[in-house]
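The complex appears here without one of its protein chains, the remainder shown in place.
Naming follows writing order (A, B and C), and every chain is counted from residue 1.
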Amino acid sequence: MIVVMKVDASSEQMARVITRIESDGYKSHISEGDERTIIGVVGESPTPLKEENYGAMEGVDKVVRISAPYKLASRTFHPADSLVPLNGSKVGGNKVVVIAGPCSVEGRTEIIEAACAVKEAGATALRGGAFKPRTSPYSFQGHGEKGLQWLAEAREMTGLPIVTEVMDPALVPMVCQYADVLQVGARNMQNFTLLNAVGESQHTVLLKRGMSCTIEDMLMAAEYILAHGNMKLILCERGIRTFEKATRNTFDLNAIPVLKRLTHLPVIADPSHAVGYSEYVEPVARAAVAAGADGLIIEVHPNPAEALSDGRQSLTPQRFASMMEQVRRIAEAVGRTA
Amino acid sequence: MIVVMKVDASSEQMARVITRIESDGYKSHISEGDERTIIGVVGESPTPLKEENYGAMEGVDKVVRISAPYKLASRTFHPADSLVPLNGSKVGGNKVVVIAGPCSVEGRTEIIEAACAVKEAGATALRGGAFKPRTSPYSFQGHGEKGLQWLAEAREMTGLPIVTEVMDPALVPMVCQYADVLQVGARNMQNFTLLNAVGESQHTVLLKRGMSCTIEDMLMAAEYILAHGNMKLILCERGIRTFEKATRNTFDLNAIPVLKRLTHLPVIADPSHAVGYSEYVEPVARAAVAAGADGLIIEVHPNPAEALSDGRQSLTPQRFASMMEQVRRIAEAVGRTA
Amino acid sequence: MIVVMKVDASSEQMARVITRIESDGYKSHISEGDERTIIGVVGESPTPLKEENYGAMEGVDKVVRISAPYKLASRTFHPADSLVPLNGSKVGGNKVVVIAGPCSVEGRTEIIEAACAVKEAGATALRGGAFKPRTSPYSFQGHGEKGLQWLAEAREMTGLPIVTEVMDPALVPMVCQYADVLQVGARNMQNFTLLNAVGESQHTVLLKRGMSCTIEDMLMAAEYILAHGNMKLILCERGIRTFEKATRNTFDLNAIPVLKRLTHLPVIADPSHAVGYSEYVEPVARAAVAAGADGLIIEVHPNPAEALSDGRQSLTPQRFASMMEQVRRIAEAVGRTA
Partner (left out) sequence: MIVVMKVDASSEQMARVITRIESDGYKSHISEGDERTIIGVVGESPTPLKEENYGAMEGVDKVVRISAPYKLASRTFHPADSLVPLNGSKVGGNKVVVIAGPCSVEGRTEIIEAACAVKEAGATALRGGAFKPRTSPYSFQGHGEKGLQWLAEAREMTGLPIVTEVMDPALVPMVCQYADVLQVGARNMQNFTLLNAVGESQHTVLLKRGMSCTIEDMLMAAEYILAHGNMKLILCERGIRTFEKATRNTFDLNAIPVLKRLTHLPVIADPSHAVGYSEYVEPVARAAVAAGADGLIIEVHPNPAEALSDGRQSLTPQRFASMMEQVRRIAEAVGRTA
């Protein structure tokens, strides 16, 4: 951490900053410029440095953090890629995994039909929501535990592991009984109560980026889960909110290589939410894999025009099969399989 | 709702749209242009119209919603201003209410001292967090129920009602035992499990705008609470996330008059979070009241440089008293009191 | 400037950074932490420091700038408020100036009528565009020099000085013959050719913030003008582009106190563009003055439904007169006049 003093800071104000640094257990390293003084804070101490408090001291202009605020999630802590097992593959390994299925679990028949279709096309896992976060209280909210049971049936028939969202910290133990992977949705990325609950569960977690969360925010949210000793964590870029309204969100493609550099955790992409229109899902899926994504999560529905949610962005099984073909070719072009 | 057909839509595709409109219980009103056909959907039906499904039908270019998706929150439903009682005042009435106090409840003495100071300066209610949503799992997370007990003591001594955040749906009943107003924080604005829980509680709620949520998203979140019959709801603009980094967030001043027009619910502003630096809190507070805000929520700390959270944006009690003077003059200039 | 070395930087890489600092004419101040080394760059030199080049050196993690990149625009360079004369007032002084008039100059009669109306209500200056930057090539582009002549006539009749936009660097001398204040529009805030031309003109300039420009970008654009020795410069906040679409732009209210602290230049606000709907112009205008704006620029049109541009956000003369009353009361509440 670096404390930048104001141009007109008094020597007393500087002395107070230095005293505080020492009482926090660090050493201060003073660099007097022609215009102003800069104080480097070095060393280690059990007391975490509170930038904000230093920023609120008199005579301080600003405080600049040097180290990343996350630890367990960083490549410095864990240089090698973390591998998270999923259906015989390892997410984060050579194979690009593809999780596919409908937005919501709409019925027993529907989810089984979807599961068979995505399996046929080569999906690694089945997605489907039994608890749905909906902007409107009047929209379909999901079938709840019944939906989980249907998912379990679909798994039994196809062998595909299940990825499903959990929204309520109190329901984490119940959802764990059915799900192979707990999904934390974008709107809950900073629901710290939920992050603690899924961390404690020791279940595999898929953490989606919040629509206005920075890459650093995402790694801090990951840190909440990792801090419980739960290292089975997959990150997912799903688009951020910007001024552009031609698409539902703006897919932050840059985030894929940036995350792969900053963290050892596997990173997948959700083109369906990132773009919001089925006609653009295929190019975005290809691009994500070309940029180094370890996998994809794709909305597939037998009949998008009848879907209870997200029909506008769902691929038909036919289109999904075609997407898989394209993704395989891109995966090969970057030295991977899909 | 209006369904805009593609330029090259076939008559069969159009017929299928019309059939669907009718089977949903509405009437279709066809407008054939030179270039393309537009279908208006009119009438009422118990079946909600799913824009997304129509958007996913073949031959459909786009779907345009005409009516607001919220009902109970709208001025159409409830034309008069809703008044929410708080400490003998009515939030949403002539008096501009001011909720003030530290970000976190840090100790018994500290919160009592802060309560006395803000009361002295004319605050309407006391704020203070016992459960803190922190970006980092390594930051101070709040004193929990003990913090609530200290808040209750401070209320007993000063008569100021308590506004405090609740993060965990399971803890809503417990927090209700202490708090006069339940705060739902920005990061939880679309935590629908929590919205349902505070709605059911029938307790007064302060709902803060999510940092990337639109005004419409906010009214939909309000709708979740109102749908439980809990009309004691106060909305709070607290800044949105934009590209500008000179301030912590970008205060969306426009949102105040827009919300006052769209909804009957009272609207307050949080200049502390909206700007993030104590030196700018006063002008933003004045502006919010000048624009028509029904109240303010302000972070005040006896010693900001020692605050366990948000020190950089906290006013000292002296500055807060000065702010109150300024706010009173602005309130008078717009025909209100403070 | 501070150069933060990578955790694994070699001593050779560090030596190369130090050599470069010295050859650029500065001194380096090394601070060895437990994890990594930080190099402070101090002293003065005619060679400007190129952060980007240091950032591109091997072994460098990142480069942190400490000083503001603008000089002439900063309060450090010029601590007192700059005052820009306008119609007997000084923009930046105690009086809140109000520039008002139609978006476009539509005809001789119309602009004279508008000028009389805004003068009657107490405006300080008349605005009106003769050259219009329009998103569409098919929209009305302005009457050009004829429009400027009509503006000059309106000035003669009312005594109101003229504020008008210039878009083409080649036309700056011609526009200077008519205009009292040259407006550089938001879309041209980083049109450096134009900034140089208006700087050279030594005419009073009104510089509007670009819709995606930071406060720092704006001060750098100001620096282009000031670097020509032209200090008659007024800055204008007019809303930025964000995800919120309920209003045309998002008025960055925070920018007013931030700019007033960083720069000595006067700062005015444009509520008409900032919000985009006439029904919200009054509260935004009140708020801007409450936050410390030195003036306002307001679109007023005798008949908004017939305006050739920006009708949706234009006030009628009656509403403008009412706004002036409100603004006067707010100005008094902050110890100013209007």
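Heads up, the rule we're going with is that a residue touches a chain if its C-beta (ideal position, glycine included) is under 8 Å from a C-beta of that chain, and two chains touch if they have at least 3 such contacts.
Keep in mind the model is a prediction, meaning the values are calculated, not measured.
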Residue among B:T19, B:T47 or B:T76 touching the omitted chain: B:T76
Touch with the omitted chain, as defined above, among C:T164, C:Q183 or C:S278: C:S278
Full-complex contact with the absent chain, from A:T19, A:N254, A:Q318 or A:T337: A:N254
In the full complex, chain C touches the hidden chain through residues 48, 50, 52-58, 69-70, 133-139, 167-170, 187-188, 190-194, 210-212, 217, 220, 223-224, 227, 241, 278, 304-312, 314
In the full complex, which residues of chain A touch the absent chain? 212, 214-216, 240, 242-247, 250-258, 261, 274-275, 279-280, 283-284, 286-292, 326, 329-330, 332-334
Applying the definition given at the start, please give the residues of chain B touching the unseen chain. 2, 4, 7, 29, 31-36, 38, 40, 42-44, 64, 66-67, 76, 212, 241-243, 245
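Keep in mind that, in the parts below, only the chains that are shown with their structure count from here on.
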Whole-Å distance, C-alpha centre of chain A to that of chain B, is 26
Note: chain C sits from chain B at a C-alpha centroid distance in Å of 31
So chain C residues touching two or more other chains come to 212, 242-243, 245
